[in-house]
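Of the protein chains in this complex, all but one are displayed in their positions.
Letters A and B mark the chains as written, and numbering starts fresh at 1 in each.
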Amino acid sequence: MRRFALSALAALAFGLTATTPNAAEGPALPKEHWPFAGVFGTFDRGALNRGFQVHKEVCSACHSLSLIYYRHLAGIGLTAEEIRAIAAEKEVTDGPNDEGDMFKRPGRPSDRYVAPFANENASRSANNGAYPPDLSLMIKARKGGPDYLYAILTGYKDAPADVRIMDGMHYNEFFPGHQIAMPMPLSEGGVTFADGTAATVGAMARDVTTFLAWTAEPEMEQRKQLGVKVVLFLIVFSGLTYAVKRKVWADLHA
Amino acid sequence: MNAPEWKNPVVRWIDFRLPIFSFVYHELGVYPAPRNLNYFWTFGSLAGIVLVIMLASGIVLAFNYTPHATMAFDSVERIMRDVNWGWLLRYIHMNGGSAFFIVVYIHMFRGLYYGSYKYPREILWFLGVIILLLMMATAFMGYVLPWGQMSFWGATVITNLFSAFPLVGESIVTWLWGGYSVDNPTLNRFFALHYLLAFVIVGAAAVHLWALHVQKSNNPMGIDTKGPQDTVPFHPYMTVKDLFSLSVFLTVFSMFVFFAPNFFGEPDNYIPANPLVTPPHIVPEWYFLPYYAILRSIPDKLIGVLAMFGSIFVLFLLPWLDTSRVRSGTFRPAYKKLFWVFVVDCIVLGYVGANPPEGYFLILGRLATIYYFFHFIILLPLLGWFERPLPLPTSISQPVLGGRTAATARHMEKA
Partner (left out) sequence: MANPAHSATSAAPGHDEGETRRDFLFLATAAFGAVGLGSAIWPFIDQMNPSADVLALATTEVDISPIAEGQSITVKWRGKPVFIRRRTQAEIEQAAKVQDSELPDRQADASRVKKPEWLIVVGVCTHLGCVPLGQKVTDPRGDYGGWFCPCHGSHYDTSGRIRKGPAPKNLDVPDYVFLSDTNVRIG
């Protein structure tokens, strides 16, 4: 019977790994080390703040972040005052007012992130027909997650001689098909960090990836911290129930 | 065995009019369980508890979910971000679906190995297969609800399966869609049906238990219990065993929920549904992959669909296809090996289902599909004739007699 159990477990484990699709799309992504990965992973606060700045000054010019509300920014450690100021920088369409007209007002913390374009069509028309996707869930919506995003942001290269790049496209080592409509978004020193971190392309890519990992999974730290407690509790509980089972069955196996 | 004299007057008052306490006492208290049940027999009660977890988390998710094509995706993300503990409830439900299938598949393979589908438990087995079909329908519709890319295209592909049937096919598809394509009406009715079918599963599970308690549990030896010396009362023996099993299950389950909640998911389902773009690589959830492989291994649309449904319906014929009179694989040397070949075949089908239907995978998928039906339709009937089973023990308690006589004797005294 034990053999049956073991082989069943092995079969199950094999089944699980076997079902993970392994269709290769583009070259293998370099594995980065992310402090937020793993069971005890947490977001680096400095990286979150710098990433927020990179997103604000670079990405948000074309990409929306529609699942984030300004009030959510409390999650990366901004104060209520800072959030109010950030929201107020944007114009939000509200209304109708008493005359029935829509009007503009400064943003509030309870507002959704203001998108750079009114809708997908406006966005395409302003971006040469390409649609810059929403970034809120980017980390969860791509195979490889943070590694993929980091690889894309740092993967711009001169095209090899035998590759013809179409008009308005750019060569990227890690983008499926290698031709990406987005021009290289990050450039050395493109952002000035308040904490004095040197704004290299790699550093900015890391930070903005961290920020977008947070926008994709703002619950992550709470989830993992609770998870550690729950799993430890259940391991102890399993030990207890096993002891109870042994005691109850003791007289049958005497 | 008579119900005990209930001491509490309220209990006695109720029990006289509606004997629920006596019922619980008989079915969960003194129900005679074969004493040699191994841990694979705990997966039945585990499946029941997973069903309860799914209902509880599903109902509270429905409190917060909006079944509308333009709002569903955002409402799920609102649950993840703004609803108190929403992320936990949603991840429990999401991973609970996978857990349900893992538990039920192990439960079914246990039934296959130990011949639990044979006389006199055929109806018990049918009910189990019906529960599996209901689970598949429920899981499929549930997967549509977040309205991501995989939801939408999964719904499109699976509903289109029905168009393969001649005459009625097109009508069925239109009825499912409520329009010209998968759209808001589809989402609405899938939500209603997802909620409904969950409770139909509860009903089917209750009847499944009823049938179980008529003919009682099979056991690893596959021989009938001969008397009280072969059984133990369900409580406390099986309840504590099930409880231990449950706590181990919950430990593993929690690791997925808290540390790898998207392990079973597809990144594409975090992209909102877009009817104009199909993702390059669409796959169903892992628990459908073997059937998906069978579907794709056949180049004809109708026959492919029939083969896929047939892979489940063949299970209804299993009690007659298996001609051996010995239940347990323990005493069937050839079947024991073929069982594992069959398990591997199912895993191969799952592996093929996860990969594009090209070249090597296509051939492998075809071979595995042929073997799947060959196992049921050719191997099992012939095996009953040619296999020489090992001698069966005369009773459950007999082979464990040595050194344990005392315990058995004590047990008999009390019985």
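Note that a residue touches a chain if its C-beta (ideal position, glycine included) is under 8 Å from a C-beta of that chain, and two chains touch if they have at least 3 such contacts.
None of these values were measured; they are calculated from a predicted model.
For the chain missing from the display, the contacting residue among B:R81, B:R110 or B:K241 is B:R81, taking the whole complex into account.
Set against the missing chain, the residues B:A33, B:A47 or B:V60 yield one that touches it, B:V60. Chain A residues in contact with the hidden partner, per the touch definition given at the top, are 69, 71, 98, 109-110, 233-234, 236-237, 240-241, 243-244, 247-251, 254.
One chain is missing from the display, and on chain B it is touched by residues 25, 29, 56-57, 60, 63-64, 78, 81-86, 88-89, 232-233, 235-236, 243, 407, 410-411, 414.
Rule of thumb we're sticking to: only the chains that are shown with their structure count from here on.
Per-chain CA centroids place chain A at a distance of 34 Å from chain B.
Residues 1, 4-5, 7-8, 11-12, 14-16, 18-23, 25, 39, 66-67, 72, 133, 136-137, 140-143, 145, 176, 216, 218-219, 223-224, 226-228, 230-231, 234-235, 237-238, 241-242, 244-245, 248-249, 251-254 of chain A are the ones touching chain B in the complex.
Of all the residues in chain B, the ones that touch chain A in their complex are 35, 38-40, 74, 77, 80-81, 87-88, 91, 102, 106, 109, 113, 220, 232, 236-237, 240-241, 243-244, 246-248, 250-251, 254-255, 257-259, 261-262, 267-268, 270-271, 280-281, 283, 286, 289, 340, 343-344, 347, 350-351, 353-356, 404, 406-407, 410-411.
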